[in-house]
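Note that this complex is displayed minus one protein chain, with the remaining chains in position.
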Amino acid sequence: MNTLAKWLIVAFLVTVPLWLGNQYQYHVLIMMGIFTIGAMSLNLLLGYTGQLSLGHVAFFGIGAYTSSLVSLGFDLQLTDSYTFVVEPKPVWFAFFCALIVSGLCGWFVGKLSFRVRGAYFVIVTISFAEVVRLVALNWVDLTEGPMALNNIPPLASGVPWMEAGALSRRVANYYMVLAVGLVAFLIIQRLVQSRVGRAMIALRENESLAKSVGVDVTRYLVLAAITSAAIAGAAGALYAHYVRIVDPDVFLFIYTVTMVIMVISGGKGTLAGPLVGGLIFGILPELTRGHMLPEVQWIVYGALMILIVFFLPQGIVPAVQRGWATWQKRRDQSARDTSASNGRRQEVAR
Amino acid sequence: MTLHMTTPATTRQTVLTVDNLAVHFGGLVAISDASFKVDEGEVVSLIGPNGAGKTTAFNVISGFLAATKGVVAYKGRRLNGLKPHQIADAGLVRTFQKTSVFGNDTVIDNIMIGLHRRGDASIWQTLLLTPKVRRQEQALREAAAEILDFVGLGHRSNELAGALAYGEQRLLEVAVALAAKPSLLLLDEPACGMNPTEALNFRNLLGEIGRKKITVLLVEHNMRMVMGVSDRVVVLNHGRIIADGPPTEIQQNPEVIRAYLGHGPKHA
Amino acid sequence: MDQLLQHLLNALILGSTYALLGIGLTFIFGIMRVVNFAHGELYTFGAYMVYLFSVLLGVNFLLSIVIAIVLGIMLGALLEWVLLSRLRGADIDTTMLVMIGAWIIMQNAEQLIWSGVAKSIPMPFPEEPLSVGGVSVAWSRVFVFAVAILLIVGSQTLIQRTRLGKAMRATFQDRDTASLMGININMIYLATFALGSGLAAAAGALLGPIFIVMPTMGNLAVVKAFAIVILGGLGNMKGAALGGFVLALVEELGAGYISSGYRDAMGFLLIILVLMVKPTGLFARTERIG
Amino acid sequence: MLEVDNIECRYGKVDVLRKVSLSVGKGEFVALIGANGAGKSTTLKAISGLLPPVGGRITFEGEDITRASARRILEMGIAHCPEGRRVFPYMTVQENLEMGCYRRRDWKHMSDDMDAVFDRFPVLGERRAQAAGTLSGGEQQLLAIGRALMSRPKLVLFDEPSLGLAPNNVQKTFEYIMEINRQGTTVLMVEQNAYAALEMCDRSYLLESGHVSLEGRGDDMIHNPHVQQAYLGMEV
Partner (left out) sequence: DTIKIGINQPLTGSVAASGTFITDGAKLAAQAVNEKGGVLGGKQIELVIEDNKSNPSEAAAAAEKLISRDEVVAMMGAWGSTFTLAVMPKLEEYGVPMVVETASSSKVTSAGNPWVFRIAPTSEMEAKAFGRLVPKFEVKKADFLVVNNDWGRGAADEFGKMLKAQGVSVGLVETMDPAAQDVSAQLAKIKASDADTLFVTTGFEQLSLVFKQAKALGIDRRTITTGGSQFPDRLAEQLGGAADNSYHILFFAPWFPEAAANPDVAGQYIDMWNKSGFDKSGLSDGFRGFDAVTTIAAAIDKAGSADPKAIRDALWAVDVKGVNGNIKFDKVGVEGSESGQSSPNVYVIEIKDGKLALPQI
């Protein structure tokens, strides 16, 4: 995609509040944005390093819990006589704590599974997410367990005009999500289009060969895990301050599945894939709502997923790219040669 | 180890030493007590019957497998316990017996991955996309094109590696290894699957590599090639070294003939 | 002491049911390499079929279980035929995504058909538990244990000893070469998936009456089943069975002596620990490089 | 016995074989040579049913097998020893050999045949319980050859049987192949080791970029200057 198109998209997104009036549409847009950020972060692991993290929601949830706890304040009785007290902190500070803590967890999972690949990596990540969920469920003194952390301060708290009403708070949330999304996109883009990204792709394509030419695969896997986890944690923090309640069900598998669907249907290992997947699967439920029972709605969702896989097994973005390339080829033989090869190098790794 | 005596005394520096190496898989002894050396700038061939332990030796030297016993050292540095990428950093780069490329990447990107060790931009520089990073990328891309031309794959640079013909993939593997700037190149049956004409061309390439002052340790069953390019030949049988010497001598060695060469089809 | 014995006995019984879950998935995930998220739905399906036949239609309980298993096999075959047969040679994520789709569809269909309200299935076993010394176990669980052991031994024999089992392993190790050996590839795919599905339905049919039956009952079951298969080492029946028992033992003792809330957490911690030490499970396949 | 008549094959959209024709008579030993990527392996895959051709016709003993399943073709007596070993990596050596006679009904002869393979390649006998994937490259190749012969085929297709074999094993393998050929098994062999292949065979074909460009007796080929220069590594 060329730079102009990218800027046009950004400009379009920035102007959304000018014409969107309905509160509920904002809600849908914000939630979609949050999960799209999650999907982007998952794509770094799944699409580029080839490691399927099916416990990705752990990082999302850890971000959500960390940011909530720091902004709400908490105390931990460490010994009989000593209690560790954290006073409520500003939301922006809590947000950075969330980035750091989830990034650390990413580091931990990366280290933990440094020798573990493929299906085994999948299970380590699922297990990690389950352990974290169960801790959130049972460490009631800290997390309130199944009672949920409630009344989490909204993202904009402290900024007076934003606290005024529900609508302006939504606008604030929207821009927050947009900003975090853009930064995340940029980080991921720069990483994957560099030497670092090549090392990650090498790990995915042929690990032994990568090692033999001097790629420290563990290092890049850990790096990808940290980045991916921190971005997922940011999405989780946005989520917590937006919905203002978190309970251990933020760790539910279905959220990971949602992100996986977005990535794979959009096209894993492409930068635009998660965005396209996020758009489709974030809005789809809302388009079908009201016309059918929720269950039927989900059935349609599942069926659509299957159809996408059948007809566009690499995902939507690579399919469009290929279609575009063929079209151009027909139109202009010589112009095609350079652009398709550049396009392939930058965008589709498979 | 009397056979070591046959090694010609040279003024060359010994770079790789393998000392009393043993590798066991459970009860199975793949290598037992093997010792040999490679000198700087030499082309040494490691030959031996199927299952003799050649690939296993490569796996140990390149850090993919832990030795049961024995020491591997390169330029005085002990390699045991190092990870493969650290060994590559030390200048030892290997290829694989089973064809091994990044099949879903373009040929030029394969080389770019091979050039990994030559880049040094930090994460922060990468994220900020500093001019240095841009310059380095450009330089790497030029280096990659140069390597492709060197092995004769320049015209294929935008193909997917997986779509290349077999012989071309074998060449690409060597090119990827060369990109990693080895001082010692370990090649595991690089000419396997090439027809005699292609093998001949490859032999010339090996000569060029030698002229670049890269030491080569070669595993190969193609005797024409082995006898043609090697300065010295080490013969492994049942995990033991049974001969070590110049090609002409090895060809006459009755034990080698019995265990390995046979008296087979003359052009094999 | 009695408490310990009771925990050990509970673990044994629970382990047999975990093992049963594990071996079904070993066929589909361990051998076929299909990350089958719909596995839990076949489990749920088995349970609902027993409910349908034994509670709603008044069919004999044991017969209902047999019917449920047969229907599970048929449903599995159908899934394979409709969804997977056109994805031969597709990579593992692709089939995974399709099975996630199937999972979502099936679970919501169950929700529509049976509603979200849990169902309970009575079992025709004596109410008084079997008590020896201070420990007791319900007859229903003894029954489950016996059937599970039977199915586990049967599956192990099938895979290791029979011609069909060897053909299955060969097919999923190298499809083209297997067809050169004269193996009917499509038949093997169908049979393997159907058998795995049948075992999942069997697990549901046996466990549904012990617990309760609801559309989401498969969700945790499927995660545990994956964990068990991995714990044992992919594709290893014996490993999966043993993995099931180990998991149950750790969970039960952890719950009994450390904290019941962390019961499931101990199991998952165990898996992480095992994989850190043995990255390819308890019974790893030997691989080689180069 | 085998007639390949103008077959065309493609992978996706790429045409690989363009009207390849060849024939193999009963008891013959035919070699197929050509450069990398010429389509030799593809021809064998078309015959054994792995990659049914999109055009043309293949008949075996008078029966049309162009679109028959691999299983049917095997049952008719054609075995294919594929390129690149292709052993079942997690099955033992013995199980791999058993798979070779999967379709055979006379299981009682199986162990005799297996012993014959072990006699020929004692190293496989020593490793009968080892997982095939952990064998060395050459050992795997020997196993693949042994496995192809387990079905007692009438016609066996060898795809580069000498690949990765040490000289002594190359010699043993070629002797083995000639021996089974003498005993009545028809052989169609693809070899990069062109000189040896041409010396051994009765007749041969040269395949170049998707079609047969030359056909003739083995020794005639050896003396063809084009063949010498392009395939035998001889300067002419």
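Letters A, B, C and D mark the chains as written, and numbering starts fresh at 1 in each.
Here is the rule we use: a residue touches a chain if its C-beta (ideal position, glycine included) is under 8 Å from a C-beta of that chain, and two chains touch if they have at least 3 such contacts.
Note that the structure is predicted; figures quoted are calculated from it, not measured.
Participant: Check the whole complex and report which displayed chains the hidden chain contacts.
Facilitator: Per the touch rule above, the missing chain touches A, C.
Participant: So one chain is hidden, and I want to know which residue out of C:Asn60, C:Ser120, C:Thr162 or C:Thr286 touches that hidden chain in the complete assembly.
Facilitator: Touching the chain that is not displayed is residue C:Ser120.
Participant: Consider the whole complex, including the chain that is not shown, and state which of C:Arg33, C:Arg169 or C:Arg263 touches that chain.
Facilitator: Checking the options C:Arg33, C:Arg169 or C:Arg263, the one contacting the hidden chain is C:Arg263.
Participant: Check each of A:Leu69, A:Leu155 or A:Val250 against the chain that is not shown and name the one that touches it.
Facilitator: Touching the chain that is not displayed is residue A:Val250.
Participant: What subunit C residues would touch the chain not displayed?
Facilitator: On the side of subunit C, residues 2-3, 6-7, 10, 14, 111, 115-118, 120, 122, 127, 129, 131, 136-138, 140-141, 210-212, 214-217, 220, 251-252, 255-256, 260-261, 263 touch the unshown chain.
Participant: Suppose we count only contacts with the excluded chain; which residues of subunit A make the list?
Facilitator: Residue positions of subunit A that touch the missing chain: 23-24, 27, 137-138, 140, 145-148, 150-151, 166, 243-247, 249-250, 294.
Assume only the chains that are shown with their structure count from here on.
Participant: Could you find the chain whose CA centre sits the greatest distance from that of subunit A?
Facilitator: Of all chains, D has its centre farthest from that of subunit A.
Participant: Can you compute the centre-to-centre distance for subunit B and subunit C, using the mean CA position of each chain? Integer Å is fine.
Facilitator: Centre-to-centre distance between subunit B and subunit C: 47 Å.
Participant: Nearest whole angstrom, what separates the Cα centre of subunit A from the Cα centre of subunit D?
Facilitator: Chain centres of subunit A and subunit D, defined by C-alpha means, are spaced 51 Å apart.
Participant: Out of subunit B, which residues touch more than one other chain, so two or more?
Facilitator: Residue numbers touching two or more other chains: 25, 55-56, 64, 96-98.
Participant: What residues in subunit A touch two or more of the other chains?
Facilitator: 208
Participant: Work through the pairs of chains, note which ones touch, and then classify the graph as line, ring, star, complete or other.
Facilitator: other
Participant: Throw together a list of every chain pair that touches.
Facilitator: A-B, A-C, B-C, B-D, C-D
Participant: Which stretch or stretches of subunit C touch subunit D in the complex?
Facilitator: 163, 166-167, 169-170, 173-174, 176-184, 235, 285-288
Participant: Would you tell me which residues of subunit B are touching subunit C in their complex?
Facilitator: Subunit B reaches subunit C through residues 25, 55-56, 58-59, 64-65, 96-98, 188.
Participant: For the complex, which residues does subunit C have touching subunit B?
Facilitator: It is residues 286, 289-290 of subunit C that touch subunit B.
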